[in-house]
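Okay, so here's the structure we're looking at.
The complex appears here minus one protein chain, its other protein chains still in place.
Coming up: chain A.
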């Protein structure tokens, strides 16, 4: 416990590094998965290839990916960019499938209704399909966020400093509280980001949290409903 209190500065600095690296990867994974997922959803022939292909990325061991990527991209293996790109690859593995599933979850009748109202394809995607796919995409994004934040610690093995440092350093020096502090900090960051995503989801998709019984109560016994407000 003493170790943690004495090293709050270090933990804080590492946590910020960690958060920054993770957020880049989560954001990149999310943004890239949207057009990829859309294409896989829209063009049947692409679907198997894209969904299975990105899904398979997850089977690559993370340490191996951190070593292979520099060969492909020409980046330095110990650079932060290398870690962020690797994490983005894993984020894509989860997110692309979620975007496809999300778009699949939109009721065809709703889609057809939007077309009949006079939405062109682009506007329909932005205003109808994407928002309605939102809950499924958000669920995927939450998994991605938590998994990215936890996976990022592997960066320390190729020399990218973040909360993973507390694991390697703590193990080498046999300071167990240091390792525990790392676990705790990663978990706290994951929970925090998850909470922020849930709140953002509620704010962006208010219809998902609007309760259905309000209408019924107000209709059946209007005076009572007025009284309770």
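Just so it is clear, a residue touches a chain if its C-beta (ideal position, glycine included) is under 8 Å from a C-beta of that chain, and two chains touch if they have at least 3 such contacts; residues count from 1.
Here is the rule we use: contacts and distances are computed from a predicted model.
Chain not shown in the complex: UniProt lists it as "Osmoprotectant transport system ATP-binding protein", one of "Amino acid ABC transporter", "Ig-like SoxY domain-containing protein", "Osmoprotectant transport system ATP-binding protein" or "Succinate dehydrogenase". The missing chain, though absent from the display, is touched by one residue of A:31, A:49, A:113 or A:176; that residue is A:113.
Contacts to the hidden chain, counted on chain A, fall at residues 107, 109-110, 112-120, 123, 128, 131-132, 205, 207, 210-212, 214-216, 218-219.
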